[in-house]
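Of the protein chains in this complex, one is absent; all others appear in place.
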Amino acid sequence: MSLSIDDVRRIAHLARIRVGEDEAVQYQSQLNGVFDLIARMQAVDTAGVAPMAHARDLFQRLRADAVTEPNRREAFQAVAPQVAGGFYLVPKVIE
Amino acid sequence: MSQTTIKQLADRLASGKTSSVELCQDYLARIQAGNPKLNAFITVDAERTLAEARAADARRAANNAGPLTGVPIAHKDIFCAEGWLTTCGSKMLANFVSPYDAHVIGQFKAAGMPCLGKTNMDEFAMGSSTETSYYGPTRNPWDSARVPGGSSGGSAAAVAARITPAATGTDTGGSIRQPAALCGITGLKPTYGVVSRYGMIAFASSLDQGGPMATTAEDCALLLNVMAGFDARDSTSLEREKEDYTRDLARPLAGLRIGLPKEFFGAGLSGDTAIAVEAAIEQFKKLGAVIVEVSLPNSGLSVAAYYVIAPAEASSNLSRFDGVRYGYRTPDYGDLTEMYEKSRAEGFGAEVKRRIMIGTYVLSHGYYDAYYLQAQKLRRLIAQDFAAAYRQCDVILGPTAPTTAFKLGEKADDPVEMYLSDIYTIAVNLAGLPGMSLPCGLDGQGLPIGLQLIGDYFSEARMLNVAHQYQLATDWHQRTPGGF
Partner (left out) sequence: MQWETVIGLEVHTQLTTKSKIFSGASTAFGAEPNSQACGIDVALPGVLPVLNRGAVECAIRFGLAIGGKLNRVNVFDRKNYFYPDLPKGYQISQFETPIVEGGALTIQVGDREKTIRLTRAHLEEDAGKSLHEGFHGMTGIDLNRAGTPLLEIVSEPDMGSATEAVAYAKALHGLVTWIGTCDGNMQEGSFRCDANVSVRRPGEPLGTRREIKNLNSFRFLEQAINYEVRWQIGEIEDGRAIQQATVLFDSDSGETRMMRTKEDAHDYRYFPDPDLLPVKLDEDWIEQVRATMPELPQARRARYQTEFGLSAYDAGALTGSHVLSDYFEAVVASLPKADPKLVANWVMGELSAALNKAELGLAESPITAIMLTKLLGRIQDGTLSGKLAKQVFEVMWTEGGEPDAIIAAKGLKQMSDSGEVERIIDEVLAANAKSVEEFRAGKDKAFNALVGQVMKATKGKANPAQVNDLLRAKLTG
C-alpha cells in the first residue's frame, strides 16, 4: 500500500496540522516507509483472535457519584492563550 | 565522581552526616557544571529545590522522615508538577506551568524527596534518542557525539553523569530501558497499572508506564516503593496491596530459571552486545540460575503492531493540544481552522506530527480493521507468547537494545531505522509486562551495553532481586563516564 499526496493532505487536515507543499512530499515518503514496516503485520493470520485494547484484561472500576472538585478557574486560565470574563476565546465559530 | 547511591544518601541523612539542603546544593552545583555539556535538564529551579530540601530537613528534625526523605531526585518533564514548567519536550508546552501534581510527583513529595529539576526528553516521549526535544538533544555522557537513547534520555544521561542520584522516566516502547542501556544505568518499567498515569502526559495510554532510573537495582526498588501504588484517579491503576520491592533483594538465585528467547539472539544484534549478554548469562549460571530456551514467535512483529497502536492512541491523546485552553497558539491566524492547523503545525515537531498522521490514518474510515484491529490481535498473540514462555521460566533475559549509543543525527532522518532501536523492548509494553535494563558491559568503544530482564506480571520484586544479585557479583553498574 502507499499513500498519495492527497491522502497525506486529507490526514493532515483531519489531524488539524498545516502541511506545506514540500512538506507533504516529505511526509509522503516517510509515512510510506513506516507503512512498509507496518505492512509486515498483514502476513499473520489472526482469525479468531480477540483484539487486545488494554494491557490487562480487566474491568472498569467506578467512582461514587460525588462532587469533589473545587473551582480552580483562575489557576487553569492563568496558562490560557486568551480568556475574557472567565471564557476561553477562540476565533469566531460559524455554524 | 561520586559513587553515591540513594541508599547511601538516605543512610547519611538518617545518621545526620548531611542535610537535604547540603545534598541538593551539591547536586545543583553538579548540574550547573555538567548540564551545559549534556543538556539533560530542561528546567532547573534552585530556589524551589532548596525550599523543598529545607522542608525535608524540617521533617527530619521533627522526627517525621520517611526512608528517603531529603534525597533529591530529577523528574522527566512529562510529569506535571505544580508550579514547575512542564513542557513534555515540546514547543507546544513551552509556557505550561502545571497547575497540579501528577500522582508520581505527589508520591515523591509525600516521601519528602526534593525535585532537582525536569529532565529533557523526546517530544511527547516520541523517539529513541532525545533528539526530537524542542529544547535541543541531550548528549550521552559517555560520548557527547552520541545520543543517550530516549525518550527518557535526559533522565538517563543525568543519572549516568551522577548529576542526579536518580530520576523518573516513562516507558511506552522502551523509553526507560533503552536510554538506561545506552547510558549504562539501571531502569525499570513496572507492570502496566502498578504506577499511576495520572498527571503523566499521555503518549499511548494503554502502553505508558512510569518507572525509576538509578544507578543500582536496589535504588530502583527503593524508588518503586515510592512510585507504585493504587490511585483512584487512574482507571487503569491496579488495586493491589502495597508491596515492598526490596523484600527479595537478598534472595539467592539458585534454581532461578532464566528464559532466553531465541528470537532475541538472531541477526541484527551487534557483536559486542551479543558477547556482553553471553557473558552475563555465564555470570547468572555461576549464581546458580538454570538457562532455558524459550520462544516468542510473534515478537518480530511487535514493532509493526506498536507503530499502529501507539500512534493511533497518540493521535487522539494529542488532540487536546489545540491552542485553546493552554499551550502554544500561533500568533497569526484568521479563522478557527487556521488557528488549529498553524498552532499544531508550529507547536509540534516533525516526529510528533508524523506519528499523529500515522495514527490518524490507521484509525480513519476504511483502514481501521486492516491496521488498528489487526495490530490489537497481534498484541494478544504477543502477550500469549509471553504467557507460554513463563510456563517454562521465571524471568526472560536478553539484550535491551540491538546496538550501543549511536551518533547524533545518525538515524534522525530515517524514522524506520530509529523505530527498530526498540525492537527488544516494545513487546514488553504491548503485553503490559515489567521489564528492566541494567549495565552488563562496555563495547569496543567504551560505550555501555544494557541487559534486559523481562518478568511476568507483578514480578518486579523478583526481577529486582535478580538484578541486585548480578550487581553484587559485577561492577558494570559502577562504571561511570569520565569528565563529570
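Order as written gives the chain letters A and B; numbering starts at 1 within each chain.
FYI, a contact is a pair of C-beta atoms (placed from the backbone, for glycine too) under 8 Å apart; a residue touches a chain by one contact, two chains touch by 3 or more.
Since this is a predicted model, take the numbers as computed values, not measurements.
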{"item": "Which of B:E218, B:E263, B:E313 or B:D456 contacts the chain that the document leaves out", "value": "B:E313"}
{"item": "Option from B:S270, B:S295 or B:S364 whose C-beta touches the chain left out", "value": "B:S364"}
{"item": "Option touching the unshown chain, where B:A29, B:A61, B:A110 or B:A232 are the choices", "value": "B:A232"}
{"item": "Interface with the undisplayed chain - residues on chain B", "value": "79-80, 86, 88, 93, 96, 98-100, 102, 197-202, 204-206, 232-236, 312-313, 315-316, 318-322, 324-326, 336, 340, 360, 363-365, 368, 372"}
{"item": "Absent-chain interface as seen on chain A, which is shown", "value": "14, 16, 53-54, 58-69, 71-73, 76-77, 82, 84-93, 95"}
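Criterion: only the chains that are shown with their structure count from here on.
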{"item": "Chain A-facing residues of chain B, complex", "value": "95-97, 99, 192-193, 206-207, 232, 235-236, 238-239, 298, 301, 303-305, 307-308, 315, 319, 322-329, 333-342, 344-345, 348, 353-354, 356-358, 360-362, 364, 370-371, 373-381, 383, 414-416, 419, 429-432, 457"}
{"item": "Touch list for chain A against partner chain B, complex", "value": "3, 7-8, 11-19, 27, 30-31, 33-42, 44, 46, 49-56, 58, 60-61, 63, 72, 75-76, 78-82, 88, 90-93"}
